[in-house]
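For reference, the structure I am asking about is given below.
With one protein chain held back, the other chains of the complex are shown just where they sit.
On to chain A.
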Amino acid sequence: MAYSFPEEVLEHVFSFINSDKDRNAVSLVCKSWYEIERWCRRRIFVGNCYAVSPRIMIRRFPEVRSVELKGKPHFADFNLVPEDWGGYVYPWIAAMSRAYPWLEEIRLKRMVVTDEALELISKSFRNFKVLVLSTCEGFSTDGLAAIASNCKHLRELDLRESEVDDISGHWLSHFPDTCTSLVSLNIACLVSELSCSVLERLVARSPNLRTLRLNRAVPLEKLPNILRRAPQLVELGTGAYSTELRSDIFSNLAEAFSGCKELKGLSGFWDVVPAYLPAIYSVCAGLTSLNLSYATIQCPDLIKLVSQCHNLQRLWVLDYIEDSGLDALAASCKDLQELRVFPSDPFGAGPNVSLTEQGLVSVSEGCPKLQSVLFFCRQMTNAALVTIARNRPNLIRFRLCIIDAQAPDYLTLQPLDTGFGAIVQNCKELRRLSLSGLLTDRVFEYIGSHGKKLEMLSIAFAGDSDLGLHHVLSGCESLRKLEIRDSPFGDKALLANAAKLETMRSLWMSSCSVSFGACKLLGRKLPGLNVEVIDERGPPDLRPESSPVEKLYIYRTVAGPRFDMPGFVWRMNEDQAWRLS
């Protein structure tokens, strides 16, 4: 006779288990655990909104309070996914509005969100608290007005980097005077002017406000008043950081900053007037996160700033920092974990700043905790990469973008296979890798052999043949997301490793050599995948079977075909005869 804990006890135990992986494991122990677990799971993460349907999610997990969804493939960020591809959130909101009246949190990434969806959210969930829209689009400030008006317990409204149809700043006034629950407000992506008095009053009546990211339109002179009303702020995004040079404005600003004793993160800094930078010196010592990636501050000012931020863990900055700035960073910021260096002039013909591979090498030497790197540069060597790999075996994310596609090692003119090979070999915990520069199939051999923890790999203009892709698909055991563009990979590797695709979240291939025939074959062979061809030239079956498709997106799903495919997306899984034009 089996003894088992009463349900309530199990539920209580399960309430301490929060990671999805653990929850999934718990649900597989036995049928009764599966049942108990599904009733008490409160948080759902759907990495691909087409991998499952709202109906399936709701059927299994009836008491969810927090949902996170991701829509478009990552390469949509770079204009590689045509408009109207998909990723519509409305069907999810509609289904959840009926099934989850107590839903509190919605987090969306790369999805199309309409004003109707926002309105429905605002009216359906009485206890709604958190809305995060990351790189979303399709809505306007009217939708935001609905959220502001109707969500009486709103804690977080975070629009990070979404594309908003910004009709006016008036929506901010829709927060009623009774709304005092705000903890986080990120409106940095909005363009319109906001009423500063409305903003100040909102801030003043939000004693729990910890994160405030203003938009560029908020003038620097108004910042002190806002800061004074929120001295408890932990994260601040300034508006434009420029105004006429006046000592009274400066001292007002400096004083206001010094009153913010909890400040750990700063961002914003559009249109910086360097003379106003010293106003933040008083908070530098406490900063753990600094986002200067919109700040056109030159190297000397950057050095002065960064040298004071001894507790910095995360720095996002433009390549104006140059090698000497990175040297200063390496010397001053021993706790640095994440560095992102963005290009100030990505489409210029040549380098406009003195930023080279040496800067990255310095940081890899000086910052023992460095684990996450995104680095845009114009030149690289195998030697530098080998040194970086040796210095920093604890790297988890390494994304290198050499701006010249297919640029070789500029000293030896060799491909960068050896360098990236060293990275995957030494950095045994590497989970994310983006390649660039001149690369042959050899680098993929290294990646397949050593990249055992690699979960996401981004490839562009690389490789010689199908062998390269084969190495990756057959060797990278943990691979979940693979995105490839403009590389000579074709049918053989895909067909030979077809089963691998069912163990991954998704595969994106554009401007490669995968034929229409192979896509059809894959689609028929693997019913657990949606094999979608994106081709703007018209129906693929008007062209020969051997003709390569423009773009291919393959993902596993339990939801079957999606019904919102636009006219330029074709699903390869079955006979297309039924498909309406």
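Heads up, the rule we're going with is that a contact is a pair of C-beta atoms (placed from the backbone, for glycine too) under 8 Å apart; a residue touches a chain by one contact, two chains touch by 3 or more; residues count from 1.
As a convention for this text, contacts and distances are computed from a predicted model.
K.L.:
Of the options "Importin subunit alpha", "Trafficking protein particle complex subunit 5", "Phospholipid-transporting ATPase" or "Auxin-responsive protein", which is the UniProt protein name for the chain that has been left out of view?
P.N.:
Per the UniProt record, that chain is "Auxin-responsive protein".
K.L.:
Looking at the full complex, which residue from A:F14, A:F61 or A:F75 touches the chain that isn't shown here?
P.N.:
Missing-chain contact among the listed residues: A:F75.
K.L.:
Touching the hidden chain in the complete assembly: which of A:F14, A:W171, A:Y241 or A:Y294 does that?
P.N.:
The one listed residue touching the chain not shown is A:Y294.
K.L.:
Can you tell me which of A:P176, A:P207, A:P231 or A:G348 touches the chain that was removed from the display?
P.N.:
A:G348
K.L.:
With the missing chain put back, one of A:E63, A:E163, A:E262 or A:E477 would touch it. Which one?
P.N.:
Within the whole complex, the residue contacting the unshown chain is A:E163.
K.L.:
Tell me where the left-out chain touches chain A, residue by residue.
P.N.:
75, 77-80, 82-84, 135, 161, 163, 189, 216, 270, 293-294, 342-344, 346-349, 376, 401, 403-405, 460-461, 485-486, 536, 566-568
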